[in-house]
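Worksheet: one structure, shown below.
Every protein chain except one is present and positioned as in the full complex.
Letters A and B mark the chains as written, and numbering starts fresh at 1 in each.
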Amino acid sequence: MDNNVILSIRDLKVVFEDGFTALGGVSIDIGKNEFVTLLGPSGCGKTTLLRCIGGFQIPTGGQILYKGEDIAPLPPYRRNINTVFQRYALFPHLNVAQNVSFGPDLRKEDKKKTASRVAEMLELVGLKGFDKRRISSLSGGQQQRVAIARALINQPDVLLLDEPLGALDLKLRREMQLELARIQRESGITFIFVTHDQEEALTMSDRVAVMNAGQILQLGTPEDIYNEPRSAFVADFIGASNILDATMIRDEKVAFLGCEFDCVDKGFGENNAVDVVLRPEDVKLKPMDDPAQNVPEGVVESLLFKGVHYEMRVRTENRVLIVHSTHAREIGTRVKLTVAPQDIQVMSKSAESRAIIDRQTAGRR
Amino acid sequence: MKKNRVLSVPFGLWAAIFIVIPLLLVVWYGVTVEEPVAYEEIVSADGTVSYRLENGSVTDEKPWQKKVTVSFSNFRRMVEPTYLKLLIRSLKVAFITTLICLLLGYPVALILTGKDFKHPSLWLMLIILPMWMNFLLRTYSWMSILENSGILNSWIAALRDKIPAFDGWLTSLGVGKKIIFLYNEKAVILGMVYNYLSFMIMPIYTVIEKTDKSLLEAASDLGASPVQSFLRVTLPYSLPGVLEGITMVFVPAVTTFVISQLMGGGKVPLIGDIIQNQFGKSSDWHFGSTLSLLVMVVVLAFMRGLNRIDKDDEPEKEVRIL
Partner (left out) sequence: MRKRLNRLYIGLIMLFLYAPIVLLILYSFNDSKSRANWGGFTLRWYKELFHDQTILSSLGVTLSIGFLAALISTVIGTVGAVALFQMKRRPRQTLLSIVNLPMLNSEVVTGVSLMLLYALVHLQLGYLTLLLSHIAFCVPYVVLSIMPKLRQLDPNLAEAAQDLGATPIQGFFKVILPDIMPGVFSGFIMALTMSIDDFVVSFFTTGSGVSNLSITIYTMAKRGISPKINALSTIIFGCVLLLLIAVNLRDIRKDGDLQKKLEKVTIPY
């Protein structure tokens, strides 16, 4: 076993009493000091996975190896793992300092030592001097910080965060994202973070696990996930706006929008149906007198100024594409579309492809 | 997770012993009667008397045992005019009481939730305060005012002595020296209204108070007159409170026997009096249980009718507490 792995989840299954399969055999290794994000839509099993690790849900199969020992049947209070809950679950009848010292007090640790640890933790989360405040007098972001301090003071090896930023407004979310990344770096604790917000997942994490229907679909660095989604679902979930039906003619040759393109992908067989993803910034618009041959043509339908770039909708024969460019073209302009071979991401067809492509097509009529 | 539900066992057991079994006992007593055991007297030649029971055994002692048999004869007895009349009177008295409480109480709740009183909660407390006195004492206080030699009669007598014209007027109306206020249905109803009025006011007040005030503002913003916004907003929203108030007044009113005995002096017996009698003087527990069953059915049917919508606002999700 890899020495660096702190938590190894093996084929974890959770089937609820009503027969619903929340986790259908999930495996993932999580390393020391790693920031791993479980990303997926609601009901995908990410929270169930987190609850299994925290001890709030007993899995119906599989193992959770923590430093090599299976902790799956242990109750939460016997695990050196702490959780930051979605709605914080701060104890309303205790003040900030009492909330933070809850764990040490339970273990009957030295009061003086605890007090200085509390101060240290409050400083780490940026709440110095808030000791005596009532929980109800704190803002959402401050409550969030108390919840983190309350968990970190126990010096857990792993901190679980269940959509902790979900209740905050956008500005505060951004702020807390940076805060969390900083706290993780400074404390050196493994963070397992659950969210349904892809931007959040890509910004903060070392690795992202995209989940759907009780399975991990893809596990990788944010760059991997963003640049090389392995299925239409992953691509769609992280916000890819151009997912197209395509045919893999042979290795390094794929056809879509009625034309053939060079690409870098291999191993999809010959004349097989596949999906391709084109990122909006990778589609180049060329004037009609451009020398490029055998490329799709289209008409600019709409033009939006988005700050650093323009967003255009270009109607081709069978599909409207979203294109980002720093160079605006007038509505009604006829253009040629080109894509560089390395910018074409080819993926195998999956169960969700049809629905996703149909939705993207229908949304732009 | 199963072990989290371990508490429900002792609690369920408690509920079974103190709620379910007692009610089942009422049902059992209600559908059975008790009869003396049948026996045959045998006088032997030497003059000693022995008794032969149905099963053939012979004893020297006179059988005292009674036997319990399932019988619906008590149900037949229950629908005899005597008892039916009592039930109808009980329902009538309870209905009038509820109506008066509603008519008196609703405006109180409405006014107190309005803007005319600075400390509505203080006033509400003043309304509840008498309820904290013993139920018997509340009833007793009216007795001491209204009884034949009570406070009211003595005041009227004093007035008659001082003002001859008043005396003459009363005499011309045919009013005797002592006016009998108690011992009739009106007195019983007065006693009930006095005892139960707060039960009507409280739930209505709570509901109206909780109603979003901006709804009223929205209504008047949309051009509703105060009367219209009352009819269209306040009234429908206060309905749950009204229903609860009705239940809280009607149920005790229909079964009380204290008020009818103290204020009615036993002249206005209600169904509750008869039940009490069966468990006291008459000592026919079986018939008493039959009547209790009747009361139970009437009350539950009444409640069913009131809250036809069965609402459960508890979380679908399981929440761990232990």
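One rule holds in what follows: contacts are C-beta pairs under 8 Å (C-beta built on N, C-alpha and C of every residue); 3 or more make two chains touch, one makes a residue touch a chain.
Since the model is a prediction, treat every value here as computed from it, not as a measurement.
Annotation: of A:S8, A:T114 or A:N154, A:N154 touches the absent chain (contact as defined above). When the omitted chain is restored, the residue from A:N33, A:T60 or A:Q86 that touches it is A:Q86. Even with one chain removed from view, subunit B keeps its contact list with that chain: residues 4-5, 7-8, 10-12, 14-15, 17-23, 25-26, 29, 104, 107-108, 111-112, 114, 116-117, 119, 121-123, 125-127, 129-145, 147, 149-151, 153-155, 194, 197, 251-252, 254-258, 261-262, 272, 275-276, 279, 285, 288-289, 292, 295-296, 299-300, 303, 312-322. In the full complex, subunit A touches the hidden chain at residues 54-56, 75-77, 81-83, 85-93, 102-103, 106-107, 150-151, 154.
Operating definition for what follows: only the chains that are shown with their structure count from here on.
Here the CA centre of subunit A is 62 Å from the CA centre of subunit B.
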